[in-house]
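All protein chains but one are shown in place.
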Amino acid sequence: MTTSQIAALVGAELRGPGDIVITGPCTLALAGPGSLTFIRDQAFVARWAGSKASAALISAGLSIPEPGPGRALLVVGDADLALIKVLERFAPAPPAAPAGVHATAIVDESAAVAATAHVGPQCIIGTGVHIGAGAVLYAGAIIGEHVRIGEGTILHPRVTVMERCIIGRRCTLHPGVVIGADGFGYRPSPDGRGVLKIPHTGNVEIHDDVEIGANTCVDRGKFGPTVIGAGTKIDNLVQVAHNVTIGRACLIAGGVGIAGSTSIGDGVIIGGQAGLKDNIEIGAGARIAAMSAIMSDVAPKATMVGAPAVGHIEFFRRIAALKKLTNR
Amino acid sequence: MTTSQIAALVGAELRGPGDIVITGPCTLALAGPGSLTFIRDQAFVARWAGSKASAALISAGLSIPEPGPGRALLVVGDADLALIKVLERFAPAPPAAPAGVHATAIVDESAAVAATAHVGPQCIIGTGVHIGAGAVLYAGAIIGEHVRIGEGTILHPRVTVMERCIIGRRCTLHPGVVIGADGFGYRPSPDGRGVLKIPHTGNVEIHDDVEIGANTCVDRGKFGPTVIGAGTKIDNLVQVAHNVTIGRACLIAGGVGIAGSTSIGDGVIIGGQAGLKDNIEIGAGARIAAMSAIMSDVAPKATMVGAPAVGHIEFFRRIAALKKLTNR
Partner (left out) sequence: MTTSQIAALVGAELRGPGDIVITGPCTLALAGPGSLTFIRDQAFVARWAGSKASAALISAGLSIPEPGPGRALLVVGDADLALIKVLERFAPAPPAAPAGVHATAIVDESAAVAATAHVGPQCIIGTGVHIGAGAVLYAGAIIGEHVRIGEGTILHPRVTVMERCIIGRRCTLHPGVVIGADGFGYRPSPDGRGVLKIPHTGNVEIHDDVEIGANTCVDRGKFGPTVIGAGTKIDNLVQVAHNVTIGRACLIAGGVGIAGSTSIGDGVIIGGQAGLKDNIEIGAGARIAAMSAIMSDVAPKATMVGAPAVGHIEFFRRIAALKKLTNR
């Protein structure tokens, strides 16, 4: 694609030649001739002069010199959104996933697999499972009894979905995800000599358009479901315990742990490695900083920081007070 | 089951009708007609009025109004223990695991698999392995050379047990567990140009009645074993490093990390995402709060909080002091 074709694709104002051939996007640091890079804030502008990229997507309003000979700038309202369009255009095709069941997959005869679904090599599909139209199960999915996988959902290699769990439509589960393992629930035994295991008879319900990162675990409920709301995105290595309820369109970064029966409202954003106590409520639109320890209910739209977490204003006041102490 | 049958099952005092048909247990929030819910402390009592549940298990001594028409309360000494009995009664049967070896499993001819054990599809059983009576290996277990799996132990799908490790009786390992990967041990190389890997020649010994959560890792010892004591329960995504020794009946929540050669006494409780330094000793009965950083030995029965952790009384004094600073 040429710079003028890309400008047309993303609705950019083109500064510089329109006939530069772009072979793909790249970061400012690693870009070479033929690369398109992107500049979303002023901090990156300084690196453009030293970059070998042939062109850059840049957000309108940033101050930047003219591109110079043989280079072009594509000015757009939002460089991030424009980048998504460019990446979609240059993205390699996903691995092949033709409709049908691979010869090495083991599918129980009672399972209903849509004719347009792909069931890859070494998948195991249990009794009474339902796989929706256009679903893609890459290699090695293990799908327990009576699980339902919605239309268009993608299971990357080696996903495990335990019995009776329900996955919505257009979800994406990355490698190593475990849905529906038992929750971690015990009670001291009456004889005082150990613990009794609480049976976990519930399941997991994942609504539409959810994405779950590699090796993340979502445990089944003790009774009733663990729920992940539509459009929520969860990163790698996250722990979602039994009977947690997560609302719609939340973003939960890597390494977060959410303890049992905690309830999270819509649109909540949780930074990496934060921990949430059991049986608390997080209001809609709240923001929780990375590595924070949330020990009690959080109000809607609050921003919480620290361990134990407090409001972000109080947090920064405490840090300032501590700093002052050591300057005496 | 009717309310009077459940009352008999759990030894409850029944308040209200005995002929209500209960179809299953459910949380207060999600319960509908036919549901049995449970109320273990006063905080939940207020939600009972608004719940659609037909009945509730409730701990004796809580103050609660009469159930009203068509609803029943079942008063018990300990609602948690009664709930376990109810959940066991209503629990769906576990996935089928008939005695025998699935046709797609690969079992080395030198392995000794008990006739009553179940070896599921795509399991791989190495040289000299011993699988005890009644053990259940669901799909995709990979069992290395000379591993021993005790009687009645359950391996959920996709568990990996590396060579020479020993798993006791009646253990439960959840999906994605990795037992016996190499520990993380290196030394600077004498030429100063990198590191040398320390060979890990030991193994992992897991005693009876241990449960290990999804995607948790227990590394093998450098020499000698990494040990997990009888009755200990470990949650998801926990890291247990080489040569760690964990005592009996410990509870270790999700995301915890325990560094090399640390020793943990009996009955220790560790909250989620806590981290324990290498080569320290945690006394029996100690409690470690979630997300704490344990940097040195902990006395028996001590309660430690914070990063770096201190005793809980000192911890809350420090938090109070910090709060006061910012109120000046």
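All chains are identified by letter, namely A and B, in their written order; residue positions are counted from 1 within each chain.
To be clear about the criterion, a residue touches a chain if its C-beta (ideal position, glycine included) is under 8 Å from a C-beta of that chain, and two chains touch if they have at least 3 such contacts.
On a predicted model such as this, the values are computed, not experimentally measured, just so you know.
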| task | Looking beyond the chains shown, say which of A:30, A:46 or A:112 touches the absent one. | result | A:30
| query | Which of A:81, A:112, A:299 or A:313 touches the chain that is not shown? | reply | A:81
| message | Using the document's definition of touch, tell me which of A:18, A:70, A:121 or A:190 contacts the absent chain. | response | A:121
| Hidden-chain contact residue, picked from the options B:65, B:98 or B:194 | B:194
| remark: Missing-chain contacts on chain B, rising order, are 106, 122, 124, 126-127, 140, 142, 144-145, 158, 160, 162-164, 176, 178, 181-182, 184, 186-187, 190, 193-201, 215, 217, 219, 221-225, 237, 239, 241, 243, 255, 257, 259, 261, 273, 275, 277, 293, 307-308, 314, 317-318, 321-322, 325
| message | Residue by residue, what part of chain A touches the chain that was omitted? | response | 24-27, 30-31, 80-81, 83-84, 87-88, 90-92, 95-96, 104, 121-122, 139-140, 156-158, 172, 174-176, 209, 211, 213-215, 231, 233, 235-237, 249, 251, 253-255, 272-273, 290-291, 306-307, 319, 322-323, 325-326
